[in-house]
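Below is one structure, written out as structure tokens, with a few remarks after it.
Removed from the display is one protein chain of the complex; every other protein chain stays in position.
Chain lettering (A and B) follows the sequence in which the chains are written, and residue indices restart at 1 in each chain.
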Amino acid sequence: MKVTFRIRRFNPEKDSKPWWGEYTLDNVDPIDRVLELLHRVKWEQDGTLTLRRSCAHGVCGSDAMRINGVNRLACKMLVKTLGAGDHIKVQVEPILGLPVIKDLVVDMEPFFDHYRAVMPYFMPKEHVPADGRERLQSPADRERFDDTTKCILCACCTTSCPSFWANGKYVGPAAIVQAHRFIFDTRDGAAAQRLNILAEPDGVWRCRTIFNCTPACPREIEVTRAIGEVKLAIQRGV
Amino acid sequence: MATIVTTVTEVLRYRGKIGQWSWVFHRVSGLGIVLFVCLHVVDTSWAAFYPDLYKQAIAEYQSPLFTIGEFFLVAAVVYHAINGYRIIVLDRRPHLWHLQQRAAVLVFVVVGIILIPVFVLMFGHVLDYYDTDPEFVSIAEIAETQAQFAIGFVVIVGAALILSFLQAIINGENISDPIPGMRRASQLDIWFWKFMRVSGLLILPLVFGHLAMMHVIMGVFDITAAGGDVIGTDLVNQSGSAVEFVGDRWNFLVAGVAVWRLYDGALLGLIVLHGFYGLRLVVNDYAHNRVVNRALNWAIVFGAAGLILVGSAALFAGVENTAEALLQNIVARS
Partner (left out) sequence: MAAKVHQFDAVVVGAGGAGLMAALYASRGVRTAVISKLYPTRSHTGTAQGGIGAALGNLEEDRWEWHAYDTVKGGDFLSDQNAAGVLARDAIEAVIELEHMGLPFDRTDDGRISQRRFGGHTNNETKKPVRRACHSADRTGHMILQTLYQNCIKEKVTFFDEFQVVDIIMNGNVACGVVAYEIDTGELHVFHAKAICFATGGWGRCWQTTSNAHSLTGDGPAIFLRHGLPMEDMEFYQFHPTGIYGMGILITEGVRGEGGVLLNSKGERFMERYAPTIKDLASRDVVSRSIYLEIRDGRGINGKPYVHLDVRPETVNRYLAEAGESRRIDAAYIESKLPDILDFCRTYLGVDPVKEPMPIAPTAHYAMGGIPTNIDSEVLSTPDGNVVPGMYAAGEVACVSVHGANRLGTNSLTDLVVFGRRAGMRMIEYCKNTNFTPLPDEPDGSVRREIERIRNANGKAKPHEIRAELQKVMMDNVGVFRSEEMMSEAVEKVRELKHSFETDLKIDDRGTRFNTDLLEAWELGALIDVALVTAKCALERKESRGAHSRVDFPDRDDVNYLVHSFAWLEGNDVKTDFSRKVDLSLEIAPTERVY
């Protein structure tokens, strides 16, 4: 099949504002993924097309972008899900709400700043056991926070959120998910501190349960649910 | 400012699912209701303090432009309330998130089911009224009176901006600064998060009752029907004056208690606080400049306090509505 890409381009060294570039590829296999096709555009037609990518199978989170209006990882989007027929059109743009550096590459620092601000690291509740072995945790306790351990910090959720588009200081779903993973880990003792941080005006209160985040998550984390659990935890304690 | 534009355009371009639209409708309906409430509390207070102005206001409400607005208002209130219940359930039980899409659709369906008969009845009142070949207030007159409200808004917000600017100078702030970050809990927002949901639960039956009484069972036009029943009371509006209507309701006692004053008071307090905190959420979403954000938040506090004061004062003062008093007023003036 044929695919025509409409890609949002911007070269900070040459362009005063972004523009749309159109690129058509022949010989596309329906199970080809958008990332592979973007590579073909870059390698065969325009080497200046710039994007981030690494593992190419949905684990590293480098290639989050807006594909046909929805946040996705380009390496997970099969072309056949984007349209049927001999010739389809696909629109690709950078994720929204973070400054665009070049083409599909955005500045991830604000996103990582929000992540770092919620204490996204283990603060043990108790000292290391006397026998020097692992701390104990029951399978049920481990299960409690399993969902939010899946986060790969791809930014699909945070940049799909209209509250984040409106206010870049909103800590964002991803940071809340990362905090959730620790708040509900029975071995961790800093839940109160994290809840304190998340209860700031730009914390969970900016979430309006719009639900764009959950379908955007490539790891199928129940993001809105995690945010809701954090809101309740702020009200009632963990 | 730029972020409002971005949000509006991108909400239209991002292919979010129905949850995104539920939010859009919830926010737009909320803003519309708050705007209306500002006008409504003020003009109803005129029933107590400036009866002639109140009569003028009601006459404007009976004009076609406001009638169209009335339908939108009822739709907004019904949507906002029903979707509000969806929000309350999902917030209380986050693990039900996977039902949110179906719930969103259900909300639209339920709203439709409610609105269809409601609109039919409302339209009936409209037709009945138009059958009497009434005289409508002219658009020019409406523009003039509403302009006064608009000027009022501008004055309040303008004053707030000036004060905020002065505060910036006193504090030695840079006026292009964004709002400073605050990495600690905001007790205000923690408390209000609960309040919005509790108040929402209480407001729905109260406001549905109010709408039913004022717009469905009878219409806005029946407020000025001479000889008509005053709904919720055992009285009759003898003079056909809107002022008498309000007075009859507020003076109606059940076991010595002025039930409608209490009802309207509850409605006033809950809705103003609910609506104005909602306004704060919208302001904090879009106004990032420190001076502007502070100004708007002050205007919100001032506005909320003002409306509650004015409305409570009216409820407290009550309305002189005996037929003789009114006739005396008219005689005295002529």
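Simple rule for what comes next: a contact is a pair of C-beta atoms (placed from the backbone, for glycine too) under 8 Å apart; a residue touches a chain by one contact, two chains touch by 3 or more.
Remember, predicted model here, so these are calculated numbers, not experimental data.
The chain that is not displayed touches the following shown chains in the complete assembly: A.
Shown as candidates are A:L153, A:I176 or A:L195; the residue that touches the absent chain is A:L153. Among A:K17, A:R133 or A:R236, the one in contact with the hidden chain is A:R133. As for the chain not pictured, it touches chain A at residues 11-14, 30-32, 36, 42-44, 46-48, 50-51, 53-62, 76, 78, 80-81, 101-102, 105, 108, 112, 116, 120-124, 128, 132-139, 141-142, 145-146, 149-150, 152-153, 181-182, 185, 187-188.
Quick note on the criterion: only the chains that are shown with their structure count from here on.
Inter-chain spacing, taken between the CA centroids of chain A and chain B, is 38 Å.
Residues of chain B that touch chain A in their complex: 3-4, 6-7, 10-11, 13-17, 19-20, 22-23, 26-27, 87, 90-92, 94-95, 97-98, 100-101, 178-179, 181-186, 189-190, 193-194, 281, 284-286, 288. Against chain B, the residues of chain A that register as touching in their complex are 66, 68-70, 96, 117, 160, 162-163, 165-169, 195-197, 199-203, 205-206, 208-212, 214-215, 222, 224-229, 231-232, 234-235.
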